[in-house]
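Notes follow once the structure below has been shown.
With one protein chain withheld, the remaining protein chains of the complex are depicted in position.
Residue numbering begins at 1 within each chain, and the chains themselves are lettered A, B and C in the order written.
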Amino acid sequence: MRIGVLTSGGDCPGLNAVIRGAVLKGTKIHNQSFIGIRDGWKGVVEGLTMPLDRHTVRGLGKQGGTILGTSRTNPFEGPHGGPENVQATLDRIGVDALIAIGGEGTLAAAKRLTDAGLKIVGVPKTIDNDLDATDYSFGFDTAVEIATEAIDRVRTTAESHKRCMVVEVMGRHVGWIALHAGMAAGAHAILIPEQPQSMEQICDWVQQVSDRGRAPIVVVAEGFTLNTMETAHSEKGLDAFNRPRLGGIADMLAPEIEARTGVESRATVLGHLQRGGVPSAYDRVLSTRLGMAAIDSIMREEWGTMVALRGTEVVNVPFEDAVGRLKTVPEDRYEEASILFG
Amino acid sequence: MRIGVLTSGGDCPGLNAVIRGAVLKGTKIHNQSFIGIRDGWKGVVEGLTMPLDRHTVRGLGKQGGTILGTSRTNPFEGPHGGPENVQATLDRIGVDALIAIGGEGTLAAAKRLTDAGLKIVGVPKTIDNDLDATDYSFGFDTAVEIATEAIDRVRTTAESHKRCMVVEVMGRHVGWIALHAGMAAGAHAILIPEQPQSMEQICDWVQQVSDRGRAPIVVVAEGFTLNTMETAHSEKGLDAFNRPRLGGIADMLAPEIEARTGVESRATVLGHLQRGGVPSAYDRVLSTRLGMAAIDSIMREEWGTMVALRGTEVVNVPFEDAVGRLKTVPEDRYEEASILFG
Amino acid sequence: MRIGVLTSGGDCPGLNAVIRGAVLKGTKIHNQSFIGIRDGWKGVVEGLTMPLDRHTVRGLGKQGGTILGTSRTNPFEGPHGGPENVQATLDRIGVDALIAIGGEGTLAAAKRLTDAGLKIVGVPKTIDNDLDATDYSFGFDTAVEIATEAIDRVRTTAESHKRCMVVEVMGRHVGWIALHAGMAAGAHAILIPEQPQSMEQICDWVQQVSDRGRAPIVVVAEGFTLNTMETAHSEKGLDAFNRPRLGGIADMLAPEIEARTGVESRATVLGHLQRGGVPSAYDRVLSTRLGMAAIDSIMREEWGTMVALRGTEVVNVPFEDAVGRLKTVPEDRYEEASILFG
Partner (left out) sequence: MRIGVLTSGGDCPGLNAVIRGAVLKGTKIHNQSFIGIRDGWKGVVEGLTMPLDRHTVRGLGKQGGTILGTSRTNPFEGPHGGPENVQATLDRIGVDALIAIGGEGTLAAAKRLTDAGLKIVGVPKTIDNDLDATDYSFGFDTAVEIATEAIDRVRTTAESHKRCMVVEVMGRHVGWIALHAGMAAGAHAILIPEQPQSMEQICDWVQQVSDRGRAPIVVVAEGFTLNTMETAHSEKGLDAFNRPRLGGIADMLAPEIEARTGVESRATVLGHLQRGGVPSAYDRVLSTRLGMAAIDSIMREEWGTMVALRGTEVVNVPFEDAVGRLKTVPEDRYEEASILFG
């Protein structure tokens, strides 16, 4: 059997370790061969491949990014998309089964393709940790670690200048990175999409900390929104909120906090720093295990499932249980973290 | 209510974060007061205390070690030991209930004391991750991360000199740190107490790697033993194994590997590096949550239980389920890792 | 003698190590006592002090920021400013001589005050490394290290997505951080204030790298400017350049590069990350030595001088040699780095 491997969507620390885990177990234990599909579903649709064997994956465990490249192409779009075309392309490039490593969109596409008879096993990839069917996804731990170290760093500047620091982390729809990094770094407020807050509440937290003579640290997920149509009491503030965003939410919050509380405030947007570079040991182990489990699932012909972490075990979950549901931060976890606020 | 907190046994990254989590939730939510018991059970027996309030725990989340100090004293030994004396001392210093943060010994002692009527809740502490009743214990992730980074470092030296590097990590009775750090860093052999190996097998792995022109990396837990009474074929090797150990197991394996394979071999013993310093974000979050859960357990009067991680949840587990059983590396996890060997 | 110590201007990793070096040598060797002046020159003008002795500086070597606080107050402004008022305040709070740790503005103010008879010794502080009279200033090495690690990180994302990454680092007037971090991380273009470039040149470098199938990395100092009045060929580009900056120069360059070359481009602004946190070992050693040399200079009554690094030695330099001259990146150093471009 020849197994194709693809990585799709935004890159994530641990992708290469998944690939390596699958290839090493597949070649050494199951005697299968592999082929790399380049640039995600685009490679499937267009038949872009690269060699993928034991030598290709040497030393990949600690390398960030993905050697296969990635894209946001949808395999159902375009003249060569759809199940029949994809199957034809896979036949042409000699792929018997596919390991698709990607996020919600990739898994949803994989589900539709397996429903149409294609042989696909999935590996969940979401740096935001927003897939419901797995306890944790790889890349998340690294992102939290990077964000935590960054907050640790800006804190010393904040304290020296008695400033409020607003640090923006990833999390378009869910606040897991903000929650964990904020708890780890001892933030005085954590703002996440699941829990809209008013400027009054945010400024109250900031003011409490400032009144104790300390420098307030606010961690905000990029997808956070204020819970009411706020009117800023300063021209500057208003302007920031009405203007189309060039920066992120932190760039808007910081001047507004300063205008309302009088506490000098600065924004830091971590952005791409959180996705790149050497994965944490936790993510390397998890990725390697998921990759190995993926090739095992191929051998067991568990088409239409993805591998997932449950407790300390790696299990298989049907695609339908994984897609269409966002794993949001539950109320009690936010309350737990909010004990540190203010 | 006034709650005493103690830390016992070897130090571990995250101890301070547990203390901080308990104190912050205890003071801000439950309106309880705290007192620090110094130097573990020794402080209980001798009545050594320090103030412990919201201000004491400021900034503790990222600080390694324990501000309370620690010792290996057993509360049942000595003229002031035993339940009655301990209760008397706690009454004298005004402690109504106790949070005991410690390993197997501490939890066993806490069990005997609660059986005798004392009010104690436990927080499991084992950097080796060898307690059965919790998925992971804090400190373990940091230790694995440090060990992984260390192995990454020595690998470049190994490759430049075409040497075999034997890296010794913690793990007296179980091989979790070796297993995870070895998988993360791509070790060519992982040697753990649960899986004795022969020198022949070890040297076979080393030779395979060397024959491919690469530098073999062997990760060994301090508690690993050879599976037979080996006789080394060189004077040097024999001597090393018969001599009382000044260094660790790695210091013995390296010359023996060199003598048998002809591959120049060096040992590195990580030792105390693995226990110290800033905890990883993972450990800071876990520790904070465990500390908060401990004070909640006190409020619910769940005496004789410890807090534990199960999946993504923190639960309570009776002491009797936590002590007397070592969480060893299961066979399938070792087999999974061994795919990377040789 | 009682010596006052102040830190002024933006914070910088190593400030606390300077303070610690001065206090330890001053108390242990010279038997002098110290007093901390809070919040820079503001504290001198307003008489704000804090205790500063051997115990205060315990463990400060590795702590970022400044325990004394800082401000951008000018001691010549306001009703209490000027030499006579400052001297009167120093007399009142019992300060016989002053160690002023700060940048060009601080040293210029210190010069005017010593010219008027005050007893001041300076320690140069500029994270940008832009003071001419010292080989390197503390904080610079840490900033370069942080920036280099950040560029290493974003590179993996860039390669996975075949994107151009534009990373903005500090350097309002000089490009030292960009030069060193860019060389260290292997940037394909380094843009610094001293060397204006055209969009054509920048895009040419980006295109060359992209044509080789790699992901271009552009490092830009915040003070970089294009060398001509450029007209962007896209609406988006024009808009970005005409709009008042909310983000930094990187936020403007990235869309313009993308518009001109067709290479997807992203900006990352490191900002405050570069000033905060634990200083590098290099900066800790340099800071400690400068602090010790400062108190020695006080004892030798070398008023009106600052301590400076020359080769491996710490020397004294008159204030007039240090102020009014910016240490820019020389042509040959930029040429040297530019060998790595494209």
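One rule holds in what follows: a contact is a pair of C-beta atoms (placed from the backbone, for glycine too) under 8 Å apart; a residue touches a chain by one contact, two chains touch by 3 or more.
Quick caveat, the model's predicted, so the values are computed rather than measured.
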item: Shown chains that the omitted chain touches within the full complex; value: B, C
item: Candidate in contact with the missing chain, chosen from B:Thr49, B:Thr106, B:Asn129 or B:Thr268; value: B:Thr268
item: Option from C:Ile93, C:Met299 or C:Leu340 whose C-beta touches the chain left out; value: C:Leu340
item: Contact partner of the left-out chain, one of C:Asp39, C:Asp128 or C:Asp152; value: C:Asp152
item: Sole residue of B:Arg20, B:Lys111 or B:Arg155 that reaches the chain not shown, by the stated touch rule; value: B:Arg155
item: Chain B residues touching the omitted chain (full complex); value: 7, 10-11, 13, 15, 63-66, 69-70, 146, 149-150, 152-162, 165, 243, 246-247, 251, 266-269, 271-273, 275-277
item: Absent chain, residues of chain C that touch it; value: 24-25, 28-29, 59, 61-62, 135-136, 141, 144-145, 147-149, 152, 180-181, 183-186, 280-282, 284-285, 288-289, 292, 310-312, 336, 339-340
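Following the convention adopted for this analysis, only the chains that are shown with their structure count from here on.
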item: Graph class of chain-chain contacts, one of line, ring, star, complete, other; value: line
item: Centre distance in Å when chain A and chain C are each reduced to the mean of their C-alpha atoms; value: 34
item: Whole-Å gap between the CA centroids of chain B and chain C; value: 41
item: Of all residues in chain C, the ones touching two or more other chains; value: none
